[in-house]
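All protein chains but one are shown in place.
The letters A, B and C name the chains in turn, as written, and every chain counts its residues from 1.
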Amino acid sequence: MLTALRTEVLRANREIAARGLARFTFGNASGIDRAHGLVVIKPSGVAYDELTPEMLVAIDLDGQVIEGTLRPSSDLATHIALYRAFPNIGGIVHTHSRYATVWAQAGRDIPCLGTTHADHFHGAIPVTAPMSDHAVAGEYEANTAAAIATCFSALNPATMPAVLVRGHASFCWGESVAAALETASILEEVAEMAYHTIVLNAEAGPIADALLNRHYHRKHGPAATYGQP
Amino acid sequence: MLTALRTEVLRANREIAARGLARFTFGNASGIDRAHGLVVIKPSGVAYDELTPEMLVAIDLDGQVIEGTLRPSSDLATHIALYRAFPNIGGIVHTHSRYATVWAQAGRDIPCLGTTHADHFHGAIPVTAPMSDHAVAGEYEANTAAAIATCFSALNPATMPAVLVRGHASFCWGESVAAALETASILEEVAEMAYHTIVLNAEAGPIADALLNRHYHRKHGPAATYGQP
Amino acid sequence: MLTALRTEVLRANREIAARGLARFTFGNASGIDRAHGLVVIKPSGVAYDELTPEMLVAIDLDGQVIEGTLRPSSDLATHIALYRAFPNIGGIVHTHSRYATVWAQAGRDIPCLGTTHADHFHGAIPVTAPMSDHAVAGEYEANTAAAIATCFSALNPATMPAVLVRGHASFCWGESVAAALETASILEEVAEMAYHTIVLNAEAGPIADALLNRHYHRKHGPAATYGQP
Partner (left out) sequence: MLTALRTEVLRANREIAARGLARFTFGNASGIDRAHGLVVIKPSGVAYDELTPEMLVAIDLDGQVIEGTLRPSSDLATHIALYRAFPNIGGIVHTHSRYATVWAQAGRDIPCLGTTHADHFHGAIPVTAPMSDHAVAGEYEANTAAAIATCFSALNPATMPAVLVRGHASFCWGESVAAALETASILEEVAEMAYHTIVLNAEAGPIADALLNRHYHRKHGPAATYGQP
């Protein structure tokens, strides 16, 4: 029953590598079938070009493997907890893409420095607070999702579809795994341009709210004018 | 009647992607047939590799669609207003190429730090002043062109064929859309080298006017000695 | 008798070039057959794409050529001394890959700034102390290995499989030459991300020991949960 979702998740995992968002096996994509409450995710440590649809693992929201013989991604518990925390998302992409990871390692939000950013993210892309040693030593992966959820207590995951986990890397999401992948790609480009902007001018600040809103709403929501009707 | 122009505009749009000047659909090229007062531009949100000549939209200088069924680029009004403000240009290319955008986001002119720059641009490449919230909330795209025109009140668009729109990205122009594309390519290389130069030596200043003029006039104008006669 | 090792060493040398870890001939890989006490290494100054298995040189741990007619890598004595100093390693890869070399030239350890680093290296990647002019003028290559061994007096080469030789470049090792090559690839990515992190935030510090240990031990040792059982 998960054939279409498996195909979509497989394509997103392969695209992670094809777009240069992850070296080696540093990344994973998942999708969820909300009707059946099942998550399809990459198996752990398998090279992107060796993946087949059957290798993907299907898990319910309690973490029980329903289909598949391989061990799921070691980040599975983060994915499941995010699907629980953000009930409207359909896909998650986690990568160690270079510049998004740099911002996560630097422990800084990515400010909205230009319209490329504003076209896709409604404001600064946040970095999570440090996790306690206790949280790290305990249910680390689930606690990572908890740190993200805390970070989003005043943010809307629909208009801010990405987060930087401090000292780690990014998680992106969207209505589908394909949308999450597109966000991961754009995040990396935005992160790289923001990095160079701050290096060039440490005083560079965010664009005006008027400009942020104008660009964001050209592409998103009922008044969008971008693309074809 | 616009067959040749459509072909040229199509090629320029494809080259934007082929040369790595724009990721996704972040860029657009247009050309103008001055005899008929018609602009040919990319449709909004269509991937570069899916474009066909028929998909391009022809619009008159009042913004009325004359040929084409797709919605034109969301930046159309900027293009039209630039063609009005700069009556001698024949093509415009807008991209979010990385380093030109970085300078736009940093809110800094690109100083003329070397002869690569001087070979193509006669002086610093300017950044526009901030737009008011009122201008952003109103006819934003046309107001963007107005900000460019204000910035060029004391500049010659023939010898300075590019501008950085603050917090946004670059617009380039030329006698033809092919010339505008070439300028966009060179701008990106010049912007990247200027960026690294300033990072390496924050005190680096512009080259002497004598050197700027010597290089610029080796390639441009009646005394040019570069290339074949 | 060294057929398998020759094949493995040949592949690693070619991969050094294929992965962009070395320009020109700036790098070399070797492997050791511990049972026979023989090291197989790249010949000096031969382009990676011209290498054949027969061109590789086999040398014993006293530095005597046992098989081969070409002159071995000029770094041979460093390899041999490292195989003596670290009796559990099976392969060594030396490259001048860009960002690892930048850290070596800057004379700085690469701090563990994130989980990408922690997944592969248990702590900061060290840089050796300066060598005396006397050591440089004498048995330079062997003395390079001695500087590495001194640097590792309180480090475990099994959990820290790389070093930066100050003012020079990196040496990586592992159970096999293939493992050493993988480490060299990951080192370069980690070095590049650490570089940008420090440029973005000079105050960025290492991640907490709890997070370092959590990630390192997810991938290494008896409690590892990463990959397939």
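Here is the rule we use: a contact is a pair of C-beta atoms (placed from the backbone, for glycine too) under 8 Å apart; a residue touches a chain by one contact, two chains touch by 3 or more.
Since the model is a prediction, treat every value here as computed from it, not as a measurement.
Contact with the chain that does not appear here is found for just one residue of B:21, B:148 or B:186, B:186. Set against the missing chain, the residues C:16, C:46, C:145 or C:178 yield one that touches it, C:46. Listed for chain B, the residues touching the missing chain in the whole complex are 113-116, 119, 182, 185-186, 189, 192-194, 196-197, 199-201, 204, 207-211, 214, 218, 225-229. For chain C, the residues touching the absent chain in the complete assembly are 23-24, 26, 43-46, 70-71, 74, 96, 98-99, 101-108, 130-131, 133, 136-137, 140, 167-169, 195, 198-199.
Criterion: only the chains that are shown with their structure count from here on.
Averaging C-alpha coordinates per chain places the centre of chain A 33 Å away from that of chain C.
Averaging Cα coordinates per chain places chain B and chain C 47 Å apart. Multi-chain contact residues, meaning those touching two or more other chains, do not occur anywhere in chain B.
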